[in-house]
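Please see the structure below; I have some questions.
The complex appears here minus one protein chain, its other protein chains still in place.
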Amino acid sequence: MTELRMPSLGADMEFGTLVQWRVKPGAAVKRGDVVAEVETQKGVFEIDIREDAIVSELLVAEGSRVKVGAPMAVLVPAGVRAPDERPAAAPPSVRPVMKAAPPIPVVRLDGATVPSGTPPHRPRASPLARRVAAELGIDLSAVPGTGDGGVITRSDVEQAATSAASATPPVAAMRPIEVSPKPPAATAGMREAIAAAMARSKREIPHYYLSEDVELSPAMNWLNTTNAARPVPERILPAAMLLKGVARALTRFPELNGYFVSNTFQPSAQVHLGVAITLRGGGLVAPAIHDADRLSVTELMAALADLVRRARQGGLRSSEITDPTITVTNLGEEGVRTVYGVITPPQVAIVGFGSIDERPWAEDGLIGARPVVTVSLSADHRVSDGWRGARFLRELRRLLGTPEEL
Amino acid sequence: MTAVESAVTPRVETATPQVVAMTYREAVREAIRAAMRQDSRVFLMGEDVGRYGGTYAVSHGLLDEFGPERVRDTPLSESAFVGMGIGAALGGMRPIVEVMTVNFSLLAADQIVNGAATMLHMSGGQFNVPLVIRMATGAGRQLAAQHSHSLEGWYAHIPGIRVLAPATIEDARGMLPSALDDPDPVLIFEHATLYNIEGQLAAGAGAVPIDRAAVRREGRDVSLIAYGGMLRTAIAAAEQLEASGVSAEVIDLRVLRPLDDDTILASVRKTHRAVVIDEAWRSGSLAAEVSARIMEGAFYELDAPVARVCAAEVPIPYPRHLEQYALPRVETIVETVQRMTTHAG
Partner (left out) sequence: MSANEHDLALLEAMIRIRRFEERCADLYKEEKIRGFLHLYIGEEAIAVGVMQALTPADAVVSTYREHGHALARGIDMNRVMAEMYGKATGTSGGRGGSMHLFDAPSRFYGGTAIVGEQLPMAAGLALADKMQGRPVVTACFFGDGAVAEGEFHETMNLAALWKLPVLFCCENNRYAMGTAIERAQSETDLALKAAAYRMPAWPVDGMDVKAVDSAARRAAESIRAGEGPHFIEFRTYRFRAHSMFDPELYRSKDEVEQWRRRDPILLFSERLRRESALDDTALEAIEKRVAAEIEAAVAFAEASEWEPVESLTRHVTTLAAP
């Protein structure tokens, strides 16, 4: 048995419609006889038979649409008895099966929608500027662009990296660290980013606030004694002690150290303290001192000084920007007693220090003047509660009271 | 050196200290003359190349020297005589077919694109077509819309042909012999405003490579990439920019197909900025191709988008002031570069 298949008559023929059979089952046909009429987009063609045969069965009804290569009739080639099986005719078409293509959906483009949880502003910078900024660890949003249309070019990035600022050494008291002036327009992007982050923080994070006054005379005595024995460049600022105290306290209060992401709190095994550094011109960065709990106070001081210097020069590493597990801020220099900070998402707490002032202090029934600092904690109530927050502050106070063990 | 390389690298010439003053036109003529003297298979065929002395006087005197068998005036039948060039090349000759200008080559486009370019491939590698077609090209002489095309980019689109644009006297002299050695079809575009330029050529100068671009002027701040008639415009712009403290590197593409990506990208990686200068219209131009390749190969080196300075999108007009305004100008190139290098160190 062989089959009569719908022939391909052209490269773009996919189907043929059987208009009419010219033979009936049982008819004997000879090579070249016309057995059917088929209509295509080009017109009607006569289909002839390849070899002498008897038409055994017609498989397709008149009027049917048949794909090229599909069988239309069964034939018994002449000289072969009907019961005999003969190998099938030519192998099936190698053309891929053509399915009706699904209609192409029409995509309507709405006006640009700003996704909620605004991503940080993406500065316009040339590919080269981006590459160089990444290599040098520069935050592009802090770089003024002087290229065509305000684009940040490589030289702008290099300029930012090497911009000479008058080196202001860290001050004895806690002061906001400042960097050399930049044109106001330069921090517009940064301002926008801060605004977005703060707005989101207040929208999403249920803050609770606690504060505690810590008497620092043991700490300050230890500091002065330690510093007296050291050359000036190696001396420690009070800030380093306070940071160390926070870092160690956090190891016992993991619910204040980590990230709240996708409705889940992920505590961090490491303590990366984000230190808030203000920039003149209205910017703020809070890069991390990594593993602050593992550093000695001396090491922490060195890390802090280096961080401040690099924040001033624009040499921060991206990991320092992204890694803080908690932020510490102090505005003591500005004279405020208490700082109620806003948590930087995805962190879950922020510790604030006010100024270290001489205040009246009652102890053992006696009143004296002591150095006192007010420590505040703003924390995410989804993750911790006031009771735990209070215990954290108590621990911090205890640690600061034994400075030699920090 | 392999057989492949030897076809496109210069023949070693014994150096002589003399130079000869020569025009571009004379250099081309000398190239044809030398080729015809050295190889009896080489002959010149085209409109008015013989009795008239050549539309641009390139073949002036060649009919007298070589006779009508080897310097053949054809009727106005571009398709036929370009196709005959194909057949003659197939038959063992080395024809130089001169199509008067690229504007008339459209009448022979089928022979070039469907005939010459495809023969090697369609025959499965059996038949090379060692045909050289020379054409004048370009605008700037107030010849209006039909006589001012720069269609090199169209031909550079077609696999199977090599496309050359000699912009210097050295290349005018040296590209033809290398083209005649190429076993496959070569198109040589001579910008009509170059014929008169004068310069110096080393006496005995000969074949030059036809597989690479050339750095004509070194620089640090921007790569000006040009070819043919635009090379001199680019160099003039570079000189002006130098005066204002911008150091421009000038690349002469020389070979429009295959493009020398290595030279182009090495330059852009150094300067981080590129301007492509092309007398054709920008849409779908060779400049677009170069720009795309720079984007593909040196994206992370770019300090500014690749700029293109091309003809205004208008059929070239007749009056001088309009024509000059429509074509790439030194001022436009300089302005473009200055915008790219604002505040640059």
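Here are a few things to note about the model shown:
By letter and in written order, the chains are A and B; residue numbering begins at 1 in each of them.
The criterion applied here is as follows: a residue touches a chain if its C-beta (ideal position, glycine included) is under 8 Å from a C-beta of that chain, and two chains touch if they have at least 3 such contacts.
What you see is a predicted model; the values in this text were computed from it and never measured.
Only one of B:77, B:146, B:200 or B:324 touches the absent chain when the whole complex is considered: B:77. Across B:44, B:89 or B:304, the single residue that touches the chain missing here is B:89. Within the full complex, the residue among B:61, B:204 or B:258 touching the omitted chain is B:258. The omitted chain makes contact with just one of the residues A:35, A:53 or A:68: A:68. Where chain A meets the chain that is not shown, the touching residues are 5, 7-13, 40, 42-45, 50, 68-69, 90, 93-95. Counting over the whole complex, chain B has residues 4, 7-8, 43, 69, 72, 74-75, 77, 79-93, 95, 110-111, 114-115, 119-128, 159-162, 182-184, 211, 258 touching the chain that is not drawn.
Definition applied: only the chains that are shown with their structure count from here on.
Partner chain A is touched in their complex by these residues of chain B: 272, 299-304, 339-340, 342-345.
On the side of chain A, the complex with chain B involves touching residues 126-129, 131, 146-148, 151, 153-156, 158-159.
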